[in-house]
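Just one protein chain is left out here, and the rest sit where they should.
A and B are the chain letters, set down in written order, and residue numbers restart from 1 in every chain.
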Amino acid sequence: MLNDLLAQNLYSEICHIPLIDPHSHIDPHRPTARTLDDIVGYHYYTELAHSAGMDKASLLPDVGPRDRVRAVLYQMTQFDNTAQYMWFLEIARAFLNFQGDRLTLADCNWLYDTAQKLMARPDWEDWVLQRSNIEKVFLTNDFDDPLEGFNRERYVPCLRTDDLVFHLDRPDVRARLAKATGVEVGSAETLQNALRRLFEHFVSHGAKACAVSLPPDFVPQPVPPEQLSALLAPRSDRPAAELAQRAAGVFWLLAEYCRTFDLPFDLMIGVNRRVYRDGVPQGQDLFDQRTSLIQYAELFNAFPEVTFCVSVLSSGQNQELVSYSWIFPNVMTSGHWWYSNIPAYIAQDCRARLQAVPKTKQIGYYSDMYKLEFGLPKFNMYRRILAQILADDFVRTRVYTETQALGLARLLLRDNVRRIFNV
Amino acid sequence: MLNDLLAQNLYSEICHIPLIDPHSHIDPHRPTARTLDDIVGYHYYTELAHSAGMDKASLLPDVGPRDRVRAVLYQMTQFDNTAQYMWFLEIARAFLNFQGDRLTLADCNWLYDTAQKLMARPDWEDWVLQRSNIEKVFLTNDFDDPLEGFNRERYVPCLRTDDLVFHLDRPDVRARLAKATGVEVGSAETLQNALRRLFEHFVSHGAKACAVSLPPDFVPQPVPPEQLSALLAPRSDRPAAELAQRAAGVFWLLAEYCRTFDLPFDLMIGVNRRVYRDGVPQGQDLFDQRTSLIQYAELFNAFPEVTFCVSVLSSGQNQELVSYSWIFPNVMTSGHWWYSNIPAYIAQDCRARLQAVPKTKQIGYYSDMYKLEFGLPKFNMYRRILAQILADDFVRTRVYTETQALGLARLLLRDNVRRIFNV
Partner (left out) sequence: MLNDLLAQNLYSEICHIPLIDPHSHIDPHRPTARTLDDIVGYHYYTELAHSAGMDKASLLPDVGPRDRVRAVLYQMTQFDNTAQYMWFLEIARAFLNFQGDRLTLADCNWLYDTAQKLMARPDWEDWVLQRSNIEKVFLTNDFDDPLEGFNRERYVPCLRTDDLVFHLDRPDVRARLAKATGVEVGSAETLQNALRRLFEHFVSHGAKACAVSLPPDFVPQPVPPEQLSALLAPRSDRPAAELAQRAAGVFWLLAEYCRTFDLPFDLMIGVNRRVYRDGVPQGQDLFDQRTSLIQYAELFNAFPEVTFCVSVLSSGQNQELVSYSWIFPNVMTSGHWWYSNIPAYIAQDCRARLQAVPKTKQIGYYSDMYKLEFGLPKFNMYRRILAQILADDFVRTRVYTETQALGLARLLLRDNVRRIFNV
């Protein structure tokens, strides 16, 4: 809740802007939760519960969903201070008829049963989207996703390329690639053929973006075809430097196809995978603040025709992002990602962007959600922060009228996404 | 002073929580100041006075204490804008009957005499603790401290290990270690024996933590016994890489004994020693922002049973700390250290922790003080900031009631310390 009448009014108006969510992990064949387990099974809860003391055994497949929910809720009182808890509370209130101020273990059964009943309603998906005022949701599709059997107007395909950039040494990845494209990759040329087919498939099925997440030490660079071919030859004991070079070269090819197929490229920069090796699933990744967008300077220079929508993991690097987006025409600021997706950092990062980056180059927020129910609380968190910044920095200082401030909000939450991704 | 009624009320209530101060440099045999020189002789004042122009000669032993106080106070008008000056003013008001708004050189004599008189009172120590509402204070004990002759209920021993990790090449350190343990260290095995005896001595004398401060480039790692033995052999011209490896290996052994003896390990990460070589004593150390908790990932993975209470030096690294503590069950956020211990950084860092780290995993604040008189102004600084955050982010947004907000404050200032350190 906002404790400021002007900000509250702006927030109410902002909530009327139909959202286009430019990045999520929604499964379009199963976009909503079916039980409360699908909600509290979100890694933001399991990892916090585990961090606060929950045994990972509660997450094993043989544990029943109700017991798993109970195990997470049991720990939740230990993290009821967090932004993530607020999302859960807001979901319970907005979608599950919860009326209280606090959620505790005592609410577990009632909430579980209510959720099961409501989520089974045939209009649940529509209701969740309507209640959240979300019009379209971008997906994160594996490169071999057939992209069939769902409403591609509502769920916009997006080619996720992490496997291609970082895991081409894995036989299963090569096999999937061969199956998806009909091309056995063994050289730069065959890789190009395979990638071209992937892009053709995705673009013809309505894909509007290519995306990848990258570790802090990643440096994109072109790799000559002969060299790339050598790096693509199967070899189990390839040294790390060669793997890094191959990743750089594959990435560079992807940028070339983004240019050819006129697709924006979402770069999610800074995550190290499996840092906490014994963590819960998806709760193992962390970052190293020692990374810089200077690593991407050659890329931004080489591909002026490609729009790069850049997400960063730390507030320190956000200042770089603000500056690079202020200078490079093809660099957009994109959302508030993962460890930066809490109000203290969103507020500071968002204010800096609004003060220094052209307003048409900013993608305000994306949900990163796995289930549609999270769109509402996550976007609400952002909308409240945005409303407060608009009130303090724009309307009260007489820089913008309220109407102009709402126009800015509309750019950040809708119009920029439409224009940049051509949806 | 807080300029907000709700925050002011929360602050008043927070002041009623009896503090346990989990990190200080108190000498339990001489815990309070005896003259004003013991107050303004704190390195926070001598270094600021020197930075503002005071000649280091004023700190030489042959200068009388009253003259030294005069020399520092003379410069103080040049740093009466700082948080450190506020501490001094608050000490003067709370403990020395000072009634004014500003302290200047003109107050020197009166203040010096008043301090000398008051500090000589037999109940001074009790009065200072009572007035500050501090119940227990953790110490920082040299490894060869006999830990005798003081109230170990009030002053909790803590094994400080910097000398062991970084200075085992110094003959005096080896001699002290031999004397304290009866073991001449010359190999991994003898070092283990010596360390075991230190831990036994400390634990049997009520120690509740092991602690160390670490430079920004430190990377803990296990070192095999034979290799560690080679690194422990006396040699005056050992290359830096070998010294670093030895430090990493000794540190790793300490973590093993923390596990064996069930002691939390306080890691104070990021300080480079003797950067300003001509600085005043203890006013020579600075940092390098280019450091990452990724350097500790292997440690956190290897010792899930050891609780690591982590302090960092920069607000940039605080975002890493928030994220690592959110993910790793054995990583706690600990206080606001040194160059981050000013309101602008405390506020931002504390807000981020409260929004993303389970509330049970946060040690709100410690004093780092050398004399008990500093507990009150330092904790008050933190309590005011905390009260304002609780007012703005929790109570006004209706996330918590006032009572719940005070419960959170109690965790941060008392209950978490009790549980984590088992006091």
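Going forward, contacts are C-beta pairs under 8 Å (C-beta built on N, C-alpha and C of every residue); 3 or more make two chains touch, one makes a residue touch a chain.
For clarity, every value in this text was computed on a predicted model and none was experimentally measured.
Per the touch definition above, the residue from A:His16, A:Lys117 or A:Arg396 contacting the chain not shown is A:Arg396. Contact with the undisplayed chain is limited, among A:Asp162, A:Asp266 or A:Glu320, to A:Glu320. One chain is missing from the display, and on chain B it is touched by residues 1-3, 47-48, 50-53, 75, 78-84, 86, 101, 272, 275-279, 283-284, 286-290, 314-316, 339-340, 342-345, 348.
Residues of chain A in touch with the missing chain: 290-294, 297, 300-301, 304, 316-317, 319-320, 322-329, 348, 351-352, 354-361, 392-394, 396-401, 408.
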